[in-house]
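Apart from one protein chain that is not included, each protein chain of the complex appears where it belongs.
And then chain A:
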Amino acid sequence: MGSTSAENEGAAGVGRRALIKRSAALGLVSLPAIGALTAVSGCASSGGGDQAKAKAGKKTQKNPLGVNTSAPLEFVLFDGGFGKEYAEDAVKIYRKNFPGAKVKFSATQKIQSTLQPRFNQGNPPDLIDNSGAEQMDMGVLVGKNQLTDLTALLDAPSYDDPKKKVRDTLRPGIVEMGQFDGKQVWILYYAYTVYGVWYSQKALDALDEKYPETWDEMLRVCQKAKKKGMAGWTYAGKYPYYIPFSLYPMIAKVGGREVLDAIDNLEPNAWKHPAVKTCFEAYYELYRKGYVLRGTPGLDHIQSQTAWAQGKALFIPNGSWVENESASVIPKDFQLTVSAPTGIDASDKMPFGTIWASGGEPFIVPARAKNPEGGMEQLRIMLSEASSKNFTTKVKSLTAYNGGTTGITLTPGLKSGVAALEKAGDNVVNPRIQDWYVQLEKEKIGVAGLGEMMAGRLTPAEAVKKIQAYADETAKDSSVKHYKHQ
């Protein structure tokens, strides 16, 4: 017993053995900190091994893309909200049409972890549904020439009608969304999403109201709801980049679509347009008057949708996936409906009905795919009326194929989505900022700008100023690739 000095063990004071032990532990524990990165870095230097491409086959009327009938095809699907059945069905058709080809189909949620190394090795599959939380950045893929131009597919005759090109069978905005800068089309968005204000028609009927077309009416409806103990609005408070789903088309309705284009193009003072401020102020009014469900800034998307489905709030900005995502909490007699966003008044530039709709589930054919014609042919099959109907029936969502809704029973939300698109006609807007500048849109505009404003921590004027500063910052950032509307 008693104490002896550690000096005899070494000048450091810490015993040598202890030091070794600790530094080993230190190394092991701090490894994960940057280990995540090194997992992918292993392949970068060794990449570049281009494997032989399959020889193109003969172009015939049945095979307009000239697919090599015996070349193997590899198709990787994102296994998300839409499942994988629809793609498996389409693969079956490919197999039937090209019995000599070996088709390898797989579905995963981990798109990035499985495919990023293969891109780095120059050995990617022939068709990818690049979607979900692990989506690979499209801008970078395009910028680094990793994708095949899909123009050949778009100009090929459609699967159902040889006289019609594929591009003429698609819904508005689909082709444009696949372009980055220039004429080439890099991405084909297969699903079609309708964004807007979602509500229960039954709840609105109970208030003896119609969906409000002007903001004064909106405030009146919210007030009526409040008297009945129901909040007017809720939104995904933890992911406030859901607010733009109804806010952006409202800005377009009030100020014209040029305002949104200017915002997408990161033009100086784009956010200072009077229409932006007017719409911000309108939304802020919802907060000020207490029409936003209490606690909303702390709710995530599922929690806010659940509160809304339970009748705690009347309106929610969302996309058409909400019907599927919240299916388990939406009551049977809810009468789910989507409407184009409410405007300010009759002096708005675009008519009521102006709505945001755009493609989802981006499909890409890598530049280094061994069988790019096969990948495109698989897409052509998926864009047939039969495959599109199959998708809509199975997953309650529209596809890029314009039509394909007759003769099948649509769910209430989907039906109202189709009706909203019909009412909109040409007045469909498609803000690109969310796929061009992900960080700007989600983190800066969404969380730090709109989220703060709707929680009452920023005034609309402050929010505009802050967001404009963020946009300017991104416009100046040389590490970000910049795009412009064509």
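Methods note: a residue touches a chain if its C-beta (ideal position, glycine included) is under 8 Å from a C-beta of that chain, and two chains touch if they have at least 3 such contacts; residues count from 1.
The rule we apply is simple: contacts and distances are computed from a predicted model.
Asks: Going by UniProt, what is the name of the one chain that was not included in the view, given "Electron transfer flavoprotein subunit beta", "Sugar ABC transporter permease", "Iron-regulated membrane protein" or "Cytochrome ubiquinol oxidase subunit I"?
Replies: So, among "Electron transfer flavoprotein subunit beta", "Sugar ABC transporter permease", "Iron-regulated membrane protein" or "Cytochrome ubiquinol oxidase subunit I", the name matching the hidden chain's UniProt entry is "Sugar ABC transporter permease".
Asks: Can you work out which residue in A:54, A:247 or A:299 touches the chain that's missing from view?
Replies: If we include the chain that is not displayed, A:299 is the one touching it.
Asks: Thinking of the whole complex, not just what is shown, which of A:72, A:122, A:157 or A:172 touches the missing chain?
Replies: A:122
Asks: Among A:131, A:146, A:305 or A:390, exactly one should touch the missing chain; which is it?
Replies: Considering all chains, including the one not shown, the answer is A:146.
Asks: Consider the whole complex, including the chain that is not shown, and state which of A:175, A:263 or A:307 touches that chain.
Replies: Per the contact definition at the top, the residue touching the missing chain is A:307.
Asks: Under the stated touch rule, tell me which residues of chain A contact the chain that is not displayed.
Replies: 1-6, 9, 13-15, 18, 22, 25-38, 40-48, 112, 116, 119-122, 134, 136-137, 139-141, 143-146, 237-240, 293-300, 303, 307, 312, 438-439, 442-443, 446-448, 451-452, 455, 457, 479-480
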